[in-house]
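Can you read through this structure? Questions will come right after.
Note that one protein chain is taken out, while the other chains of the complex remain in position.
This part shows chain A:
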Amino acid sequence: MSRMTTATTADALAQVASDPATIERHFPAAARVAGREGGDGDAAREALLLAVPGQAAYVVDVVRRLYEHGDPAERRAVLLALPALDAPERSNAIGDAALPIVRDALRTNDTRLVAAALGPYAATYLDDDAWRQAVLKVIFMGIPVEQVAGLAARSDAELARMVRDFADERQAAGRVVPADALTFLALVDTPDPSPIRAD
């Protein structure tokens, strides 16, 4: 019986660059391999994704499959790597093609995934309705709202109204209004009801 000998991070990167299908085997083990080497699991997983050669459509296929087959730590690592996979200097930048996995993560009730989904990639590509619902969900779930990328730039009067209604609902019930709801309102609320885009 041949045993699986776990590759080093450097071996894994070289193998993925020459045979991208091997990422299916290396990606799940990457965090504990990196941990043994004193490295960071999320960084190791991002490096593996960036090492996948080929056209954008192929890279997106790999990204989606790793997300679908991933446990929460793997899924989180995929979400965190999306901005790097979409960097403008990459000839195979993925564009908005990975939005389905962002939407999937936003449907979960796992605070780690919801937080990871709301990085710069979502700030760039997510439509207004979905983005507003996501920020409201972050406040509702107790995820620190300052972790949402592009918060000041993308917030508008409609989102401010939604958060104000949420705060009113809590107050009417005699329940605590999450501090982040007030933080958010202080950030975006202005006497002028017109859109408050900071850009």
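The definition used in the following text is that a residue touches a chain if its C-beta (ideal position, glycine included) is under 8 Å from a C-beta of that chain, and two chains touch if they have at least 3 such contacts; residues count from 1.
Basically, contacts and distances are computed from a predicted model.
Participant: Considering the UniProt annotation of the chain absent from this complex, which name among "Prokaryotic cytochrome C oxidase subunit IV family protein", "Indolepyruvate oxidoreductase", "TatD DNase family protein" or "ABC transporter permease" applies?
Facilitator: Matching "Prokaryotic cytochrome C oxidase subunit IV family protein", "Indolepyruvate oxidoreductase", "TatD DNase family protein" or "ABC transporter permease" to the record, the invisible chain is "TatD DNase family protein".
Participant: One chain is left out of this view; which of A:Arg32, A:Arg90 or A:Arg107 touches it in the full complex?
Facilitator: A:Arg32
Participant: Could you list which residues of chain A touch the chain missing from the display?
Facilitator: Chain A touches the chain not shown through residues 1-4, 24-25, 28-29, 31-32, 35, 40-42, 69, 71-74, 76-77, 109-112, 115, 140-144, 147.
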